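Only a single protein chain was left out; the remaining protein chains are all shown in position.
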Amino acid sequence: MSMTFIIDALVTVIGITTPILLAASGELVVEKSGVINLGVEGMMLVGAIAGFAVTFETGNPWLGIVIAMLAGAASSLIFGVLVLSLGANQVATGLALTIFGIGLSSLIGSNYVGIANDPLDSPFPDDLAKDAFWRIIFGHSPFVYMAVLLVLAIGYFLNKTRAGLVLRAVGENDFSAHSIGYPVIAIRYAAIAFGGAASGLAGADFSMVISPLWAEQMTAGRGWIALALVVFAGWRAGRLLAGSYFFGVLMALELYAKASGFAIFPSQFWAAMPYLIAVIVLAIISSRDGKGGKAPACLGKPFIPNG
Amino acid sequence: MSKFTRRDFMATAAAASALPLIGASAKAAEPLKVAFIYIGPVGDYGWTWAHDKGRKEMEAALGGAVKTTYVENVKEDASAIPILRDLARQGNKLIFATSFGYMDQVMEVAKEFPDVKFEHCTGFKRAANVTTYNSRFHEGRAVTGTIAGTVSKSGVIGYLGSFKIPEVVMGVNAFTLAAQAVNPKIQTKLVMIDSWFDPAKETAATETLANLGCDVIATHTDSPAPLQFCQKKGIFGFGQGADMSKFAPKAQLTAIQDIWGPHYIARTKAAIAGTWKSEDFWDGIKEGAVQFAPYNASVTADAQAAANKVIEGYKAGSYDVFTGPIYDQAGTLKVKEGQKMGLGDLATIDWYVKGVQSA
Partner (left out) sequence: MRLRLEKRLEPSRRMLVLTPVLSVVAIMLLGIVIFDGLGYDGQQAVWELFFTPVLDAYKWRDVATKAAPLIIIALGLSLGNQAKIWNIGAEGQYIVGAIAAAGVAYSTQSLSGFWIIPLMVLAGMAAGAAYAAVPAVLRTRYGVSEVLSSLMLVYVSLQLLSYMVTGPWKDPDGHNFPQTASLTDAQLLPHDIWDSGIPPGLLVALLAAAIFYVIVSRTVFGFSIRAIGEAPHAARYGGFSSDGIVWATLMISGGMAGLAGVFELMQLGRLNLGYPSGYGFTAIIVSLLGRSHPIGVFIAGIVLAITYVGGQVAQTVVHVPNATAGLFQALLLFAILASDLLVRYRIRFSIKADPLTERGGA
């Protein structure tokens, strides 16, 4: 096995991991604040069409990325208003957001079918990525670097900053956070919008890098894998990074095994693996860390001040 | 498809259907109402797009004699039944159902509406008012396989499939046999991704095949994503269902185009003339159901000549890629020298030919 082969395989792994990592990072922050947003898939699709359409209309992919994030955040705020200001059920609202995102993106996207943009390439000069070894560092789309930086920044934010501590406090015990004067609702709004922006960015990775075109429901269920990964990671940023790449390796391994003529397991087993492992890990961390595990204590519960 | 034509159609169709459920009691001179149900959106730029193009060609050819309707994104579950029933009740006398999964639903509704004619694409159940139709896509794969065998330098070609169903297995085999005819050493690496449409997985699978040494990769899934990857990587592929050269002008050597228009025109004419009867159509290159996009610059003169020979052979009826001797992966002789595989055998095929590497 040559060096080039391994590096090319790693490039595949990084490519399929990146959008999931982006979306999962955003959802991690949302869940840490005590809110569960099941609308990831819908927000990703809104980001995907926004990124593609803006890039196509303006020719400026960076503007496309910014608008994709804004579009993701805007759609997440529909969810935010409903669950935070109007006290609606989070699970149902998240599911409705997914339906909304699929519908809206398909409607806007019907004007962009059959069109291609140029893929967004590495932000570094080509010469840097010429050599196989350096390609692994300099040869990726901007999304790859953004994903890694994002999850590291989230880890730092949650564990090392005061603001991160407050966010976690809001997710662990909203009433006491409220009683000592933290604006619980405002903090959750910010977390939800951040999660929406990250999902929008993840969606744009699909429509700008992975396959620079628009097609209905092109994210093909990756939003649900992102939700599974947050669970798998036990709500920790470091583990999320490692866990996402682990699943990226599994996904690539399936393809390599098939293309080389091996069928170690039925392919459905590979596809079910992220979810199976997430459930198993959930059980393990919960039993080790006591009841409730590492899940934020207020996850999914409505908070109504003065209620 | 330009958005103008679609909007235009929507507007006229909406106006035309302002009298919704009255159509059932149509007067004699009224146009024949023809309906289509599609598995995907008309803008998928693949399977459904090709059928809708056929519908438009039929509408253009027959003018005022027909009025067409379509319903997109119809799931292959029980909900297809009320949609088919509605279309029949709204006075449509000929209904095309364009995906395999509508088979039982078509049979059920056809029983309820004996005076409505149904045509089911890719299925195998027929009745007095149910016709089945399909295309010999594998003939297209024989042409692209011939080109792949000539163009490939590594001698390893890739095939990105969806599910192990006869249509895909037939495609893999035709592609491989044709490539081996021009280069006996050809090996085909096959990856099934368990989906018709998943751009991210299609891209990753194409990347995997490329990394394992494939320099020409055929796709049997619906999105242009694999071709876009080939373009980026500097390797080659083929358009699937439609000319995808605008997504990847350098990478697309040619494309297999699904042409449904002639079938829709012929069958609608038959329905109007009263000569429609239940049949089983399986059209190919000869009938114009499978056509090719222009070769790009990377298809060498040799490859062009070889590919054209296959096309001409199919047109003349003198060539069939499934002519023995054909061996399966284990080396067992499946088709004897000089014999041909019948369409009946092909329709249920579940084994790969020698030289296909599959999981």
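So that you can tell them apart, the chains are marked A and B in the order they are listed, and the count of residues begins at 1 in each.
By definition in this document, contacts are C-beta pairs under 8 Å (C-beta built on N, C-alpha and C of every residue); 3 or more make two chains touch, one makes a residue touch a chain.
These figures come from a predicted structure and were not determined experimentally.
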Touching residue (missing chain; options B:Ile83, B:Met244 or B:Val321): B:Ile83
Touch criterion as defined above, residue of A:Ile6, A:Leu86 or A:Ile264 at the omitted chain: A:Leu86
In chain A, positions touching the absent partner: 36, 38, 78, 81-82, 86-89, 91-93, 95-97, 99-100, 102-104, 106-107, 110, 216, 221, 224, 227-228, 231, 266, 268-269, 271-272, 274-276, 278-279, 282-283, 286-287, 290-293, 295, 299-300, 304, 306-307
Missing-chain contacts mapped onto chain B: 7, 10-11, 13-14, 17-18, 20-21, 35, 41, 69, 71-73, 75-79, 82-83, 85-87, 89-90, 100-101, 104, 124, 163-166, 169, 194, 347-350
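Methods note: only the chains that are shown with their structure count from here on.
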Cα-centroid distance, chain A relative to chain B, in whole angstrom: 35
Chain B residues within the chain A interface of the complex: 1, 3, 6, 40-41, 43-45, 49, 158, 189-195, 197-205, 207-212, 223-225, 228-229, 232, 246-248, 357-359
Parts of chain A lying in touch with chain B, wherever the complex brings them together: 5, 8-9, 11-12, 15-16, 19, 106, 109-111, 113-114, 116, 119, 206, 210-213, 215-220, 222, 251-252, 255-263, 267-268, 271
